[in-house]
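One protein chain is absent from this view; the other protein chains keep their places.
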Amino acid sequence: MNDTQLDANPAPSDARPKKPRKTSFTKALNDALDLGMDRFDEMFLIGEDIAEMGGDFGVTRKLWAKYGAERVRDTPLSEAAIIGTCVGAAMVGMRPVAEIMFADFLGECYDQIVNNAAKVRYMFDGQFSAPLVIRTACGGGFGGGPHHSQSVEGWFLNVPGIVIVAPSNPADAKGLLLASIESDDPVLFLEHKALYRARSDVPDGYYTTPLGKAAVARTGTDLTVVATMRMVPMALTAAEELEAEGVSVEVIDLRTIRPYDAETLLESVAKTGRAVVANEAPKIGGLGAELSARIHEECFSELSAPVGRVDGLDAPIPFSVPLEHEVLPDETDIATAIRATMEASR
Amino acid sequence: MNDTQLDANPAPSDARPKKPRKTSFTKALNDALDLGMDRFDEMFLIGEDIAEMGGDFGVTRKLWAKYGAERVRDTPLSEAAIIGTCVGAAMVGMRPVAEIMFADFLGECYDQIVNNAAKVRYMFDGQFSAPLVIRTACGGGFGGGPHHSQSVEGWFLNVPGIVIVAPSNPADAKGLLLASIESDDPVLFLEHKALYRARSDVPDGYYTTPLGKAAVARTGTDLTVVATMRMVPMALTAAEELEAEGVSVEVIDLRTIRPYDAETLLESVAKTGRAVVANEAPKIGGLGAELSARIHEECFSELSAPVGRVDGLDAPIPFSVPLEHEVLPDETDIATAIRATMEASR
Amino acid sequence: MEREQLLDLYRDMWLIRAFEQGLEAEFEQGNVPGMLHTGLGQEATQAALANNLKASDAFFPDHRCHGLNALAQQRHKGDGERIMAELFAKSTGVCGGKGGSLHSADPSVGNFGDNAVEGSYLVTVLGVALAAKMRGESRVACAVLGDGTVGRGEFHESLNMAAIWDLPVFYACVNNGYAIATPVGEGHASADIVDLARGYGFPCEQVDGNDIVASHDAVAKAIGHIRAGKGPYFLEFKTWRWQGIFAGEFRPEAEVKYWREDHDPILMTDELLIDRGVDADELAAIEQQQHALIAEWIAFAKESPPPDLVKATADVYAQWEVGGR
Partner (left out) sequence: MEREQLLDLYRDMWLIRAFEQGLEAEFEQGNVPGMLHTGLGQEATQAALANNLKASDAFFPDHRCHGLNALAQQRHKGDGERIMAELFAKSTGVCGGKGGSLHSADPSVGNFGDNAVEGSYLVTVLGVALAAKMRGESRVACAVLGDGTVGRGEFHESLNMAAIWDLPVFYACVNNGYAIATPVGEGHASADIVDLARGYGFPCEQVDGNDIVASHDAVAKAIGHIRAGKGPYFLEFKTWRWQGIFAGEFRPEAEVKYWREDHDPILMTDELLIDRGVDADELAAIEQQQHALIAEWIAFAKESPPPDLVKATADVYAQWEVGGR
């Protein structure tokens, strides 16, 4: 699996328009929601303080004023009910987009996601779909402490039926969010908090960026770094640094974590013969493990050194910022892993 | 980490006594609970219908009669409250052992496990411990359908602070459960339903089997299979089959999944030069990924073929038994993976 | 209640009983995979629901609702046997054998499927109700929930959200006195579940769930309230299940006797009908007809082929294929 993307979704998707502008990640998401709400009558937004207030991070700003309280719906502090409502509504053809304020709170609605959203299509023999999107703010780096900083993709990695989307830049964030809204599968849409203020060129108008397809964020010939979300800009920084040392690094932005685009990454590693996988979550049982295993298994003879794994330490996220920096990986750790991998293959 | 086990726990632990008897997995667990209740005043049992009824699988049978309703405590159908109660009680030095009837229901109390039990020690700077055990029946193979058959270790693999224990035979089940009760860390104790009726020699009396230590279930020289729970007997069967074909297979029973005993498995692979990892859960992001990655990374030069991964298909568990058999891996799949790995390394 | 209507309900109750008895016999012979929870003893509650819910409504059945599911299938599509086939894990089942007893659904008859994680659909039902409200449909979204299931926190989240959003949710609480072996009064602050529901400010009523006339009327009233756009409604059926726990009977003898002999919903209805001049032969004929029908359904289920193995990986994702072995 993972490699064939059958676009079974009949929802309309414009060609990606031309004129890009520097837009923030937050604004790109806001635009996507606005365009989606405009296009899909069945779409509605639901979450805590997303209406008049516009959400804790401002992603739903102004949409309540434009689309009204029926379609931009505040809820009580009831995460299970929020996601339950989405699953039920999706089962009858609505396209709910939930905001779970912090990804750490997905524990409250874990059952609804894993046992309900991810399974209704399968266990009821295709009679239901669950076209819902769960947007949530994840990741650390701002002193949020153990319950406002976690990278949660590992919680859902082993769950068939769930799509996990994880953009690294504003243009992808917009296109991936619209693709997620169009998707007939339930999507966990991860928004790294450290990226909300990132700015880049974002095309105007409606477009989708395909789910399940990685992007080559930078081409190179000596080593492939596979990264997601905040680790992508970090990997690019490390790549620049290594360029100066004469190492040509290719950076793959996975974009969709589940199911992931093995084809693109294996092709890259087959070419470079070396790989480093970079994630913010703890090492054991994280996305890095899956990617490392897959690369080793499928590029065994092409690899000239074992795949390097860059991850968070095996600890919760402490409140103290210096301690948090110790726990989370950064550009330096990626650069170090690249050097070690180059070294090991000489 | 993972490799050093500092037995920081002062609880008494007898030497493993001599006379073994054929005992069922269920009875071995029941004995462990009985011995624990007898030894530790702070220990209590809590769960749905565990008291007079003795639990859905009979593991707590007769303990209510012996220890009373205060210490063998029935609850309402409130999984979050069951685990919350355990965490709170553990924070003040009790040693609660919860039964969550089916592992699939851990979604209800996911937050308490991941955000509370796993973090109280760390986030409060060591002022609290959470010495609780969550026993739960997992795994498929009996037509239980999508909500009574899941292998859930993947849900918790990426969560620092949690211990995941997964016995494959009655003697280990007893010793590991007692070690889990003694443990000052929160333990998710997985009981594979297909193993409840398994019988083997089980020593009498109180003994502990160390957490974080794998066992060599079978020695061999050509290839290492790493397995857990029900996959261990299946791996042993496959190993017998391969023996007849002239392949000598070593089988490592991981026993503790998190943190796992990398030392034992890496030593074995360093010796055999080939490995297959076998799990019942879906492949993507499962335990197999972590083990395969780790082996590749650390035995890169010793490996003569890529590590084989045997797993469940990437699907929920269907009700129909033939379909379920299709989704779940078995002896044949392990044997096939061993042959393929042998083939690839010739 | 009109004699004809009562006879219809009586017929439905016999369908449920025959279904469950036939199924139980097959289960004991090892012909039905998985676990089995039957609705025996709760026929009046289920028949009352089935007779008031339309195909355009949405109900989430609980684990004892084979009868309700079969009635919905039978009334709206004439293929009740597909519920039986599902329980036998056959390709002709409503979910092609992938769901089974705990996950039988057919939305075209209003059956949105059980969720074997008890109580989880207490929040799912909100979304179905919300969608109906947003679209201006007159759909009633019904959650059938056992007394034990009320222990779940989602009970509170659901009732609260249904209340603040005035959703068309019908809580049909089947209080049969026990959650597995735990008496309702030991598992809850009140043995009357309505006491836990009243704080949310919408109507909460109780009814004798073995009295088919009272149950039918109570359901009609509840559904009328909801269809009139007046928001959620909570109805507690006091009933009792024949099935004990797998280890056998554990309930007081007098209690067993009361419910099985003195307060059996079918025997109670027998009396009512005889009072109205229906003769005993006619009643016996109904009983026999329904048993015969169920025998046919069982035969159908047994003869049906199992699902094709390709189904093992079908419908995991809408947009991707999942690989096999």
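Going by the order they are written in, the chains are A, B and C; count residues from 1 in each one.
In this section, a residue touches a chain if its C-beta (ideal position, glycine included) is under 8 Å from a C-beta of that chain, and two chains touch if they have at least 3 such contacts.
The structure displayed is predicted, hence computed values, not measured ones.
Note that the undisplayed chain, when the full complex is considered, contacts A, B, C.
Only one of B:K27, B:R121, B:R135 or B:K174 touches the chain withheld from this view, namely B:R121. Here the missing chain is touched by one residue of C:L126, C:A197 or C:I298, and it is C:A197. Note on the undisplayed chain: of the listed residues B:A32, B:V72, B:I100 or B:V163, the one touching it is B:V163. The omitted chain makes contact with just one of the residues A:D222, A:D314 or A:E331: A:D314.
The chain not displayed touches subunit A at residues 48-49, 52-53, 56, 74-81, 104-105, 107-108, 142-148, 313-316, 318-323, 326-327, 333. Seen from subunit C, the chain kept out of the figure touches residues 151-157, 159-160, 163-164, 186-190, 195-201. Residues 1-2, 4-9, 44, 70-71, 75-76, 78, 80-81, 83-94, 96, 111-112, 115-116, 120-129, 160-161, 163, 183-185, 211-212, 259 of subunit B touch the missing chain (whole complex, contact as defined above).
The definition used in the following text is that only the chains that are shown with their structure count from here on.
Taking the CA centroid of subunit A as reference, the farthest chain centroid is that of C. Inter-chain centre distance (subunit A to subunit B, centres taken as mean C-alpha positions): 31 Å. Between the CA-based centres of subunit B and subunit C the separation comes to 37 Å, rounded to the whole angstrom. In whole angstrom, the spacing between the mean C-alpha positions of subunit A and subunit C is 40.
Taken residue by residue, subunit A touches two or more other chains at 1-2, 111-112, 115, 122-123, 160-161, 259, whereas all remaining positions touch fewer. Annotation for subunit C: residues 95, 98-99, 103, 115, 117, 153, 311, 316, 322-323 touch two or more other chains.
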